[in-house]
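Take a look at the following structure, please.
Left out: one protein chain. Kept in place: all the others.
Right, chain A next:
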Amino acid sequence: MTARDRYPGPIMTAPREPFFPADRSIRASGEPPEIRYLGVVDYQEAWNLQAELASQRAAGEIGDQLLILEHPSVYTAGKRTQPEDRPTNGLPVIDVDRGGRITWHGEGQLVVYPIIKLADPVDVVDYVRRLEEAVIATVREVGVGNAGRIDGRSGVWVPADGTRRDRKVAALGIRVTRGVTMHGLSLNCSNTLEHYGHIVACGIDDADVTTLSMELGRDVSVREVTAPLVDALLAALAGELAVADHTFGSAPDPTKIPAKTR
């Protein structure tokens, strides 16, 4: 029996039966994570900090960490970023070691990097779905009641309506080394969308990006969203916020490009 027989349709379908009971923590440690509010931090500086903390976490020298921050305007590109995804405005791109393709970060966008030692057996799918679940809960709480998932694509989306296409409000990109997570998620709050216009964000060209402020027609600040998101993340990681099926659509994953064509 192949994996495809077991999971009809795309294997990435959310949610699939987790290897942990959904009500159990996915963290190896029972101690609460240390939450660090870092403000606006240069991308490279934050990346160095993540790598250092992840290494210390893997060695058991520190406990789990939750880094809460914003970045000054920057593009970052995962390994699978295609040449045509890259910005056309001449702005620099930092090549990074997370999953996913290209994205943009900037002020007004809430970024969370959980440096978490995952419980054995490490279940990456479950971890990603829990992060998404926390973002969905937060976005809905703030007022975007129909936010959810698109099957085959990661991140958190607002469904198309009469005039607008499906649009992404939060993006994810993860790395797992020695059972410890790095990178994480970004949630568009009050940032400009101007910089997305110069790239093919996440390699997806048949959908748009949005912000909470744009969806709700009022200023939704990083400050307003931080506490609810941190609470939801802690609950999701602990298994107190169960991963549910908030899928409203399905789309092929355009990011699966055979290496031969690269």
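To be clear about the criterion, a residue touches a chain if its C-beta (ideal position, glycine included) is under 8 Å from a C-beta of that chain, and two chains touch if they have at least 3 such contacts; residues count from 1.
To be clear about the criterion, contacts and distances are computed from a predicted model.
Novice: Select, from "LLM class flavin-dependent oxidoreductase", "ABC transporter domain-containing protein", "Molybdopterin synthase sulfur carrier subunit" or "Glycine cleavage system H protein", the UniProt-recorded name of the complex's unshown chain.
Specialist: For the chain missing from the view, the UniProt record says "Glycine cleavage system H protein".
Novice: Of A:Arg24, A:Lys79, A:Arg165 or A:Arg223, which sits in contact with the chain we cannot see?
Specialist: For the chain that is not drawn, the touching residue is A:Lys79.
Novice: Which listed residue, A:Ile174, A:Leu187 or A:Val209, touches the chain dropped from view?
Specialist: A:Ile174
Novice: Return the single residue from A:Pro33, A:Pro87, A:Gly100 or A:Gly148 that touches the missing chain.
Specialist: The missing chain is touched by A:Gly100.
Novice: Could you please point out the chain A residues that touch the chain left off the display?
Specialist: Those residues of chain A that touch the unshown chain are 1-4, 6, 10-12, 17, 19, 78-80, 97-100, 121-128, 154-155, 172-178, 253, 255-256, 258-260.
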